[in-house]
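Following: one structure in structure tokens, then a few remarks.
Note that one protein chain is taken out, while the other chains of the complex remain in position.
Chain lettering (A and B) follows the sequence in which the chains are written, and residue indices restart at 1 in each chain.
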Amino acid sequence: MTGEPCDTNRAVIRRPTRRFLRMAVFTAALAGVLAACTRDYPYNSLAPAGPVAEKQAGLFWLVFWIAAVVFVLVEGALVYALWRFRRRSTDDRPKQVHGNTRLEIAWTIIPALLLAGVAVPTVGTIFDLAESPPGAMRVEVVGHQWWWEIRYPDLQLVTANEVHIPTGEQVVFELTSKDVIHSFSVPRLAGKQDVVPGRTNTLNFSATEPGTYRGQCQEYCGLSHAYMRFRVIAHEPADFEAWVQSELAQAAAPEAGSLAEQVLPTCLACHSINGVEGPTGPPQTPAPDLTHIGSRQTIAAGKLPNTEDGMATWLRDPPAVKAGSKMPDYNLTEDEIDALVEYLRSLK
Amino acid sequence: MGQAGGHPAAVQTPHTATGLDNRKLGMWAFLGSECLFFGALISSYLLYRGRSIVGPYPEDVYDIPYTSVSSFVLLMSSLTMVLALNAIQRGDHRKLRAWLLATALLGITFVGGQVFEFTVFVNEGLTISRNLFGSSFFVLTGFHGAHVTVGILMLLTLFGQSLAGHLPTERALRVELIGLYWHFVDIVWIVIFTIVYLIP
Partner (left out) sequence: MSIAVPTRQPFFRRPRATSGLVSWLTTVDHKRIGILYGITAFVFFIIGGIEAILLRIQLARPENTFLNEETYNQLFTMHGVTMIFLVVMPMSAAFFNYLVPLMLGARDVAFPRLNAFSYWVFVLGGVFLFSSFFLGGAPDCGWFCYANQSTISGGHGVDYYALGLQILGVASLASAVNFIVTILNERAPGMTLMRMPVFVWMTLVVSFLLLFALPVIAIALFELGFDRLFGANYFNPAAGGDVLLWQHLFWLFGHPEVYILILPAMGIVSEVLPTFSRKPLFGYAAVVFSGIAIGFMGWGVWAHHMFTTGLGPVANTAFALSTMFIAVPTGVKIFNWMGTLWGGSIRFTTPMLFAIGFVAMFIIGGLSGVTHSIVPSDFQQQDTYYVVAHFHYVLFGGAIFGLFSGAYYWFPKVTGRMFSETLGKWHFWLMLIGFNLTFAPMHWLGMWGMARRHHSYEAGAGWGFWNLVETIGSFVIAISILIFMVNAVRSIARGKEAGADPWDARTLEWTIPSPPHHYNFAEIPTVHHRDEHWHRKYAEDEEGTPVPVVAGAQEHDEDAEEEHPEPHMPDPSYFPLLAASGMPFIGYGVIYKFWPVAILGLLLTLGGLFGWSLEPVAEEEH
């Protein structure tokens, strides 16, 4: 404020009230920002649901607030300088200052120290997250164009596009790819690691609460990169055991003589159904395991809902749903589609 | 920047801020870039050393004595290159042409030797697509050979220019520049020969 006397009777808003209002607006804005940022959107990395995501979010907030303070100070100084030193007359001839060594040293050292300070928790967390707990359950994730093969080597289980884990327990994910680089990303639990052909990468995390946590491929992998989603479903340990048991059960073959029985061999050239042998033996081309397809929340790697309609849409013309799909259009009749849908939805 | 009177142009400071002729500085800068070029190729080769899943492997196809001889030939060509530069700086244009031609011929011998070597390798089943060794070996040595070939073309051009009377002593810098390039290509070969052939 300038040196003019403040006529408190005539001022529209009194100074203390103005200050209070400024604080109120600022706090409301801050609260609004925090609330917006932490809303439980399905892929919101700032609404963590597991210890790994919490640590990642924690580091983010730490650095964010430091950056916010730096931002306010520096941009504020910039705006102030622009206002204070604006040209007031064409004869303005400012002093030709060339530099100030002490100031320059200070503004080299202080940011360096700030960064060094930030580096400490960062490096600590890097090593913390890289530790694989011994004896943890392992899940192998194999990326394909454009679906996720999920294997539980210790449990002899295979599924696709859904990962079930028990809550409160670290799980070690071993990630690799059969074709190109993908990225296994589940923001609310653990960020991501890339899925690289020829290498096995590791991601360790756990979920705190039961729930469904959405994931997606986050490394460009071709035409249907946008439609390569997956879900991590966390269960209470008892429910997880139940899930394992039901997954281990074999599937029933289709009724003898049914339309589904006639069409199924085509599928079994690529898909596996535990308990139903294909005419040519094990599948030649990798495709999602269908043993318990009926119990999944979505199909086509999260592109379609697991409903009669959804499944029928897929079977009618896979490349139309997912461009470049390795599963071609088999020109199935509507009856064949209905029969298959009924059979597959029975595989719970 | 010429000098009337035909004095040897050996010591003439160009009017540049560093005292180095523009073209010489430019050639050094370009050669600096080439260091990274071959460095990246050699790094790729080193990364894949010993990681081929199928053969033929280096020990199956290398003929170290043969390649040593062709390396020696290339090394000698650097000597003849120096002699060529020396000749033009002294104003001896007949010797210049002789040494230029010798350098080119030695270079052609080297490249010919490489072509022969590659043909033998291919007959033994090593192609660019066969395995990691085939890919990284042929691309690395192939680029080197291409650089030698470009050098040979430039040497023959200089030879032709001199023959036609267009390469006077005042233009000795041209020979010096090609010489710099030629020596660089030779040094790269020393590195390749050592890393690719000699070190198991």
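To be clear about the criterion, contacts are C-beta pairs under 8 Å (C-beta built on N, C-alpha and C of every residue); 3 or more make two chains touch, one makes a residue touch a chain.
Just so you know, these numbers come straight off a predicted model, no measurement behind them.
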item: Absent-chain contact - pick from A:192, A:231, A:271 or A:296; value: A:192
item: Touch residues of chain B, complete complex, unshown partner; value: 1-4, 16-18, 20, 22, 25-26, 29-30, 32-34, 36-37, 39-41, 44, 47-48, 51-54, 128-129, 131-132, 134-136, 139, 143, 153, 157, 161, 165-166, 168, 170
item: Chain not shown, touching residues in chain A; value: 36-37, 39, 41-46, 53, 55-57, 59-60, 63-64, 67, 70-71, 74-75, 77-78, 81-82, 85-88, 92-100, 103-104, 107-108, 111-112, 115, 118-119, 122-123, 125-127, 129-130, 175, 179-181, 183, 185, 187, 190-194, 196-199, 201-202, 214, 216-226, 229, 323-324
